[in-house]
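Note that one protein chain of the assembly has been removed; the remaining protein chains are unaltered in position.
Chain nomenclature is as follows: A, B and C, assigned in order of appearance, with residue numbering initiated at 1 for each chain independently.
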Amino acid sequence: MAQITLVEAVNLALKREMGNDPSVVVLGQDVGIDGGVFRATLGLIERFGRERVIDTPLAEALIAGMSIGMAVEGLKPVAEIQFAGFAYTTLDQMLNHAGRMRHRTQGRLSCPMVLRTPCGAGIHAPEHHSESPEAMFAQIPGIRVVYPSSPRRAYGLLLAAIRDPDPVVFLEPTRLYRLFKEEVEDDGNAFALDTCFTVRDGTDVTLVSWGAMVHDTLAAADDLIEQGIAAEVIDVATLKPLDMDTILASVARTGRCVIVSEAARTCSFASEIAASLAEEGLLTLLAPVQRITGYDVVVPLPRLEKHYLPSKRRIIGAAKKALEFS
Amino acid sequence: MAQITLVEAVNLALKREMGNDPSVVVLGQDVGIDGGVFRATLGLIERFGRERVIDTPLAEALIAGMSIGMAVEGLKPVAEIQFAGFAYTTLDQMLNHAGRMRHRTQGRLSCPMVLRTPCGAGIHAPEHHSESPEAMFAQIPGIRVVYPSSPRRAYGLLLAAIRDPDPVVFLEPTRLYRLFKEEVEDDGNAFALDTCFTVRDGTDVTLVSWGAMVHDTLAAADDLIEQGIAAEVIDVATLKPLDMDTILASVARTGRCVIVSEAARTCSFASEIAASLAEEGLLTLLAPVQRITGYDVVVPLPRLEKHYLPSKRRIIGAAKKALEFS
Amino acid sequence: MTVIARFEVRHSQFLDEHGEIAAPLPEFARDPQNLIALYRWMVLMRAYDAKAIALQRTGQLGTFASLLGQEAVNAGVGSAMAEDDVFLMTYRENGVQMMRGVTIKELFLYWGGDERGSAFLTPRRDFPICITIAAHVTHAVGAAYAMKLRREPRVAVCALGDGATSKGDFHEGLNAAGAWTLPVVFVVTNNQWAISVPRGTQSAARTLAQKAIAAGIEGLQVDGNDVIAVRHAMDQALAKARGGGGPTLIEALTYRLSDHTTADDATRYRNPDEVAEAWKNEPLQRLRTHLTACGAWDKGKEDALLKHCNEKVQAAAQAYLDIPAPAPEQIFDHLYATLPAALQKQRAEALGE
Partner (left out) sequence: MTVIARFEVRHSQFLDEHGEIAAPLPEFARDPQNLIALYRWMVLMRAYDAKAIALQRTGQLGTFASLLGQEAVNAGVGSAMAEDDVFLMTYRENGVQMMRGVTIKELFLYWGGDERGSAFLTPRRDFPICITIAAHVTHAVGAAYAMKLRREPRVAVCALGDGATSKGDFHEGLNAAGAWTLPVVFVVTNNQWAISVPRGTQSAARTLAQKAIAAGIEGLQVDGNDVIAVRHAMDQALAKARGGGGPTLIEALTYRLSDHTTADDATRYRNPDEVAEAWKNEPLQRLRTHLTACGAWDKGKEDALLKHCNEKVQAAAQAYLDIPAPAPEQIFDHLYATLPAALQKQRAEALGE
């Protein structure tokens, strides 16, 4: 077992599955000899050749659309969109075609593809390189949205995504790509695609998060415990379909919930969870739900991005506020 | 004062504002001699000429992108996307450019454009012609989203949208285009772009809706009153920025809220409102919030669409259920 | 200024609009029986089209897009393709679909607003009708990539309209097909109109065939009302693709004799003289003239064929009308391979209604 980073775990899962299954192909901009701008596809072209590791022309709608064509024709394409800010041009294909192929043909055809893209702010990147588009994808019927926050989860969930018979959007937190290492066994075991991870147990308040913010949330939980507050932390990870049961069960115990996400607030995935709580968990809530999210502004350029990202302080403040109600 | 339909009201506002302001231009597919597939732009080309009423090539990203270019250069483009199902390819331009132009240049440039598109199911249209994409647009910082549900509101809100100095996405419910007429005075008066309309007063439960579903909601309220239940009905109409105050004030009085929308549920605008209630209105809620929405499925082809659209029965059921709590 | 590249666009026609031979016929067209086979399909398409419009006008079908006038393009494409090639189409290629094995009943189901109309098993791997213009061009590229990767002698054939050539996906797909020398044939059915927008408003390009030059691939124009020209160009393009020679773009010049769809009224924007002129050029008459001149066709055969086609279409219509409505919960079917728990709840909600 090796200690590896999240981006290495992505790479490991890709290698594993390309080795297992000759129908898996990888495509995108610079995924070949360059190994991807984040090196997620490093070494693949040497091992699996130019035909299965495909540098595409600079065209994201093409990347999504041809993945659909490949998937319908029996391949299992894993497409990389270089940054999430360039993924909006794939929405049309994902929504109007990928998510519909199976239903539209009543099961005659299907679309087992994965669309991977690095997401999120906090790496001092230029404009359009810090986006969090999970809610746009999560709106699409017929697809799955996955967003791991650790090397192990990245490995197990990416294997699951590639093996899944339906289209999966796989979001990778750039801020965590190299932030820390974890032991990941290359055992080929896939995780379930519809179960949240409870990453810390607690009884006082439920903190729900996904992607890079899981780490700030865990850090907040560390601080809170020192102040005598035991926070339960849930990493949603598989956003769509959403495992609301795990969240509801936790909130039933704690009575309090703070949802932490860096995406702008309006119609975000944080809103979705808060809405489900208002609908299904209201009677167990002892305090208002709080969304600690990015503001409804353009993700700022590097100089101000830290003022946009939810801070540990905001998370702690929200948890404490939740506990003021009784 | 004339009795006119919603689509005629759109047409009236376009005529009015093109007459008022020579910088207003209309562009889109078939908006010229054909007058638009729904006839929203009827008669404009005859009155204002081919240079201001522009039949574009078949390219939606172009329509959005060139509108941005026009707006920055001082025109006020009002673009039509033929059906909302073809508007997903405009998201990239609206999010990465329209919504950012002013902020990105710190006020040096701006983007006063309107993107109009017919929305919603219920007219037995082919695939992709019945979409409800309001939440995708509502996620975008820097833009406004407006969705009228009556001829009068369509007229006043469209005038406001065209005059607004920032980009506005203007969604028009096809199901209501010709469903009923209303007296609309062509007085050139614009409505405010950030105030919900309380279209029916009531004390027992708050029903919140927008677009075509406002009418089913009103019909449900009619039935409810016969059963002794007084529902307050709010037409959100200006979705983004959202006037949550009006909704919160109503729910503070009724203690109960049902949100009715035909869009698929996950990360929908219904979720946004429910989330805000969970956050800001929890202490006034006497019953769980309910989202009566489309299911998280592909909008069905005509033969099954009625099973997808929230029915009056479902709305009534939800209102009654809300009242069972005490 | 040095000239560093030169390009030409060629046009091909074998039967002119009077049914006269304009160029030496290709091999297959020298046997009238082959042409009669094509003609029979074209007549069936027209009968189908008329029936579909009749059903729509009487409220028994949803919005329908007629292929009137485009029978030669359909027959040329449909007859040239091999069974295990893959077809990616718009709403105006029902003729090709029929020839590939989709039943007329299934086509009516589709236009009747029933998903089961795209559930046809023959041709097993053909894509469903693509309504969002040009999106399927990129699907064709992906499908062709898969074929090439697996070293299969198969071809993806992608049909689209003149309007579709203005769209970004068209360009992205064409360019990629060229870059990878993929086995794909793009058929641009230039019927002169995209709803109310005439071909000249769509682009300043003199021909649509020349769009291929941007992608570095071969482009040519054919008389799309001459089934021999369409079929011949398809034969060559398919052979080239199968042999590893890469993509071809074929612009087939024809005319949309009908309204855009049954929801459209073309008299609002189109000169009736232009339509009358176009009728003189329609594809069935010209082929019939030629076959008659060859002595291979006569009034008796024509009448029998019309009767046969009408009966066939009528029977299909009846079979369509007899199919029970789909169950409401079908809206949840096949959305995922296995319905996720979250959706099972919603399905129960819907059934509870």
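Operating definition for what follows: a residue touches a chain if its C-beta (ideal position, glycine included) is under 8 Å from a C-beta of that chain, and two chains touch if they have at least 3 such contacts.
Computed from a predicted structure; not experimentally measured.
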Touched by the hidden chain, restricted to displayed chains: A, B, C
Candidate in contact with the missing chain, chosen from C:F170, C:Y255 or C:Y336: C:F170
Among A:E127, A:D223 or A:D245, the residue in touch with the chain that has been omitted: A:E127
Contacts of subunit B with the absent chain, listed as residue ranges: 25, 51-52, 54, 56-57, 59, 61-62, 64-75, 77, 92-93, 96-97, 101-110, 141-142, 165-166, 194, 241-245
Contacts of subunit A with the absent chain, listed as residue ranges: 29-30, 32-35, 37, 55, 57-59, 61-62, 85-86, 89, 124-128, 265, 295-298, 300-305, 307-308, 311, 313-314
Touch list for subunit C against the chain that is not drawn: 1-12, 23, 166-172, 175-176, 178-179, 181, 201-207, 210-217, 220-221, 246
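One rule holds for everything that comes next: only the chains that are shown with their structure count from here on.
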Relative to subunit A, chain with the most remote C-alpha centre: C
Subunit A and subunit C, separation of their C-alpha mean positions in angstrom: 40
Distance between the centres, which are taken as Cα means, of subunit B and subunit A, whole angstrom: 30
Centre-to-centre distance between subunit C and subunit B (centres being mean Cα positions), rounded to whole Å: 36
In subunit B, residues with contacts to at least two other chains: 61, 85, 89, 127-128, 296-298
Where subunit C touches two or more other chains at once, by residue number: 115, 132, 168, 335, 342-343
